[in-house]
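A single structure is presented below for examination.
Only a single protein chain was left out; the remaining protein chains are all shown in position.
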Amino acid sequence: MLKPPIHNPIARLAACWLFALCTIGIARCLAQVDAARIDALIDAGYAKAAVQPAEVCSDQVFVRRVYLDLAGRIPTLQERKNFLDDPSTDKRIELVDRLVQSEDYVQNFADTFDSLLMGRAPIGKIAERKKLWRPYLENVFRHNRPWDQVAREILLARPQSPNQVGSVWFLYERNDNAQAIAEAVAPAFFGIRIDCAQCHDHMIASEIHQKHYWGLVAFFNRSKNQKTNAGPRISESAIGGFSDFANIHGSSYPNVLTFYESKTIDETRPEKDAKQEDSDELYLPRENPDEPRIPKFSRREKFADEILTGHPRLAHAFVNRIWAMLLGRGIVHPFDQMDSAHPASHPELLDELAKAFIESGYDIRSLVRKITASRAYQLSSKPPAQANDPATFAWAIERPLTAEQLTRSIQIALLQQANPNHPLLADLRDRMPEVLPETITTDVGDALFLSNNPKMDQILLEGSKPEGLIGKLASNPDLKAGVQNLFVTTLGREPSEPELDAVLEYAQKRLAKESAAEPITVWRNIVWALIASAEFRFNH
Amino acid sequence: MAEHSENQNRVTGDCGSPEHRAHRRLFLQGAMASGLASAASFNALFSVPALAQETKKRGKKCILLWLCGAPSQFETWDPKPGTISGGPFAAIPTSIPGLQISQLMPRCASIMDKLSVIRSMSTEPSEHFQGIDVLTRGEQPRPPFTRPILGSVVAEQLGQLDSPVPQFVLLEPCPEGNEFKSFKAGNWAGWLGAQYGPVRSGGEFAIPDILKPESLSQLDHEDREALRSFLSRKFQNDQQSQAAEGYNAAFNRVKGLMSCAPLFDLEKLPQADRDRYGPGAFAQYALQARHLIENGSTFVMVANGMPWDNHVFQHEMHQMLVPELDNILFQLIGDLEDRGMLQDTMVIAMGEFGRTPWLNEARGRDHYSKAWSLAMAGGGIRPGVVVGQTDPLGFEVTENPIDNRRLFATIFKALGIDPKEQYDLPDLPTFHRVEGNVQPIEELLVG
Partner (left out) sequence: MQKTITRIHDFKLPTAILGACLLQDHRELIAACLDGIYRVELDTKKHQRIGGHDSYVSSAVYIPEQQTFITAGYDGKLKWFSAQDNSLLREEKVHAFWSWDMALSADQRWLASVTGQYLAGDYKYSPAQETEASVKILDATDGKLVHALRHVPSVQSVAFSHNSQWIAAGNLMGEVRVWDVASGEQVGGFESKDFTSWGIIKSHCYLGGIFAMEFSPDDSELIVCGMGDMRDPMAGNGKQLWQRWNWKESKLVAQTNEKQAGEGLMESLVLHPARDSFLMGGRLRGGDWNAALFDLSSGERIGTIKSGYRITQMLFDNQGRLVVVGGQGQPGKSNEGKFPDFGRVEVYELKT
């Protein structure tokens, strides 16, 4: 019997993809099986929404995208060339494998998680945070530490080894403010925002209750910053921390130890007016005189052991966040409001990714690898006709570079190397603080900054040194080769003909004798036009 | 509701704010054509055209005093003296016989015949983010589409896009404001496109980086922007990139904005005016709003964080906020009238809802959207009108309930904008400037 021709465009496309997969060869079994499963579930979404996905992006688009996502910067000319010249059919996943082992990946992920977990550091706090917290975060990504363990270390805050001492900083920086801690813990580890539940049950996501807010607060309200000989620590009292919270109607309730989608931890509440006496009896014998004593009933430990461990949200929240980092929006969007008001676009996918993440031992690199190997990650950013819902992931969603990524990428473009602490960074971080913004907006202030800020001017001067991009362009008599090199260096692609013509025309006009402009000035203007272009500003 | 802690890191609309990207794309394809044309006639970009002489056409304008957090109707326009709802402040007579307003507004009372009040606002959302959304856009959200905010619509309809003066300005001395802060970070211009979003000025009055670097000549500054714009637009068109569209729209404003830097310098305004408006940041910015309107802006929205959300200390705060507002309205309306601008310039003073007729235990009033008040003047609004009324305790609207749609229909109609017009958004669902075919409030319209 003859097979009927495939009329359904989606099915036809899926068939093509399958064919493509076969020709590439299914080498790395585990990851590709997982990526294929992602593809299947995303495909089902296309069919349901009746959209055709965009094409898979070219290698030169891929190499820029994946360097920005994993290494936090655009590739150098050499790195780009190495990839494009690589004949391997598996070179995309091989590049991912190399990048997640790189120090750039460590720095980039540490940047992102620092912002997501702590918020942008206020001026003056940056140095403090750098001493302990930053090395800890770097260590997490450098050694690919299991996320459940990391979460436990951060929330228990009782470092067991020298490379864990920075884990205390998440609580420590919040300065004994148990409410601030609770409001940070919920999105950071459970992907929900509970701030609204301070005064009343959440109005929109009604499953988030006021008792969850105050319960979470209670787990941390016996904790106190303590400066010890071993460094900052978080001590914990064995008594106190009992209070009532009042709702907006004036009724009050005890703050029992409980949390969203968790049990309530039994704890004897003292009688009203009964005074609790603190005594050594209530604490474990001290093993190390430098460490704070540990209460026999430790609320933080209870939280780590009985609420955090095995909490269904821990893996979901993490997987969704990594997905949002790589795909431009979460499977639940916004990625840290995973409540009933924000249903998942692909619930099955989220569940399976979370399950696989747990089974892998909360292996961050393997998760990153899986997602970057998927077709959804590798699609072109040009939306296909008729596609209009970004939640279908039918095209690669554009994302603005973070201040860190932008600062590094400008330096790579100008000098082929990046100083992570370039003075431009502080100003840019101030101007464009966002990480994983819910929506992309460009303020006129951003445009003014890129146009007029003195530090932008300064960095162009640095690129005007003889070894810098502008310096080299100014000394190259072959204008056309210069322009071509300029596009590849900054945008990772050759100029199109109109672009080449336009830039050449400008350069010739301004370099003509009667204009009397310095070549370095002319090229600085041209280079600015490229690094201030939308194409440079976004990851696409 | 009452308290939300600051989120330093990123924006959270706790309502699940609408997805802003979708569908714009198709609409954009219309706009693409012009971008492509400019790419073809690229050379023209380098000859800097003399700024087109601004034609000061006689257009209507609007100042929105955005009373964010939601003021109490009882301490402003709908006092209930001697009742349990009324609170401690008395009511005073106004220049309209028989009409009383709160004793905290003696100056407005003296010019009540120039103002109009709606006492029967009745809207749905009673949480800030949703309330701000509905009362600034005029309609409940319908994700993933984002309806443009009032200022964007007015700027698009009545503004002069070729003017270097920003047509839609948001003056916000207080960068904070909980839910309003979140809202400010969202997409204001919606499907009209980023070029209709506001220029924001705040903090210590200055717009940072508004002057070009000294190392750069004016010519270089303009040339490199022309080149940037060409490349960036090409990318926008080729990729159908909405992110690039917003990005380029922001750059489009740079030059104009730089040329009107002095307009944003409050220090340049006469000290006598500054004294007259009052010392607070909100008052100073209200004066600047007048200055901007005089100099060619079409819509200026003045906000000051979310000060009106008095869940605690209702009367202790309103005793300060209401007199400030009273004076601002008095000065603004007087100034516009003196300059012959009042009949073309609408002034609106409103928040996102009102406050409860009862006091909570913390001596505060909570959110109340069922029956609340706002005030308007000038710009096609008939003066001296009071629309609607509430019951003796202010619990319910008893006459002529007005929702967000009728309010917006009235504002648009008074400004000469057709409320019923359909947006030209190919392949999008049908959207009207105001949905539901509602009627403007006729009694508020100048005949």
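Order of writing sets the labels: A and B. Residues in every chain begin at 1.
Note that in this section a contact is a pair of C-beta atoms (placed from the backbone, for glycine too) under 8 Å apart; a residue touches a chain by one contact, two chains touch by 3 or more.
Just so it is clear, the structure is predicted and the values come from calculations on it, not from any experiment.
**Student:** For the chain left out of this view, which of B:95, B:110, B:140 or B:319 touches it?
**Tutor:** Missing-chain contact among the listed residues: B:319.
**Student:** Identify the residue among B:100, B:360, B:398 or B:439 that touches the chain left out of the display.
**Tutor:** Going through B:100, B:360, B:398 or B:439 one by one, B:360 is the residue touching the chain not shown.
**Student:** Of B:278, B:296 or B:380, which residue touches the hidden chain?
**Tutor:** B:278
**Student:** Any idea which of B:72, B:123, B:201 or B:304 touches the chain not displayed?
**Tutor:** Checking the options B:72, B:123, B:201 or B:304, the one contacting the hidden chain is B:304.
**Student:** Under the stated touch rule, tell me which residues of chain A contact the chain that is not displayed.
**Tutor:** Looking at chain A, the ones touching the missing chain are residues 240, 242-246, 249-250, 252, 272-273, 275.
**Student:** What residue numbers in chain B mark contact with the hidden partner chain?
**Tutor:** 2-3, 5-6, 69, 84, 88-90, 173-174, 176-178, 278-281, 283-284, 304-307, 309-313, 316-317, 319-321, 323-324, 356-364
Rule of thumb we're sticking to: only the chains that are shown with their structure count from here on.
**Student:** CA centre of chain A versus CA centre of chain B: separation in Å?
**Tutor:** The computed centroid separation for chain A versus chain B comes out at 34 Å.
**Student:** Applying the document's contact rule, which stretches of chain A touch chain B when the two form their complex?
**Tutor:** Chain A reaches chain B through residues 115-116, 118-120, 122, 179-180, 183, 193, 195-196, 198-200, 203-204, 248, 250, 333-334, 336-337, 341-342, 381-383, 386-391, 397-398, 400, 433-449, 451-454, 456-457, 461, 496, 498-499, 502-503, 505-506, 509-510, 521, 525-526, 528-530, 532-535, 537-538, 540.
**Student:** Which residues, counting only chain B, touch chain A once they are in their complex?
**Tutor:** Against chain A, the touching part of chain B is residues 1-5, 7-17, 19-23, 25-26, 39, 42-43, 46, 127, 144, 185-187, 194, 197, 199-200, 207-213, 215-216, 220-221, 223-225, 227-228, 230-232, 234-236, 238-244, 246-251, 253-254, 257-258, 360-361, 366.
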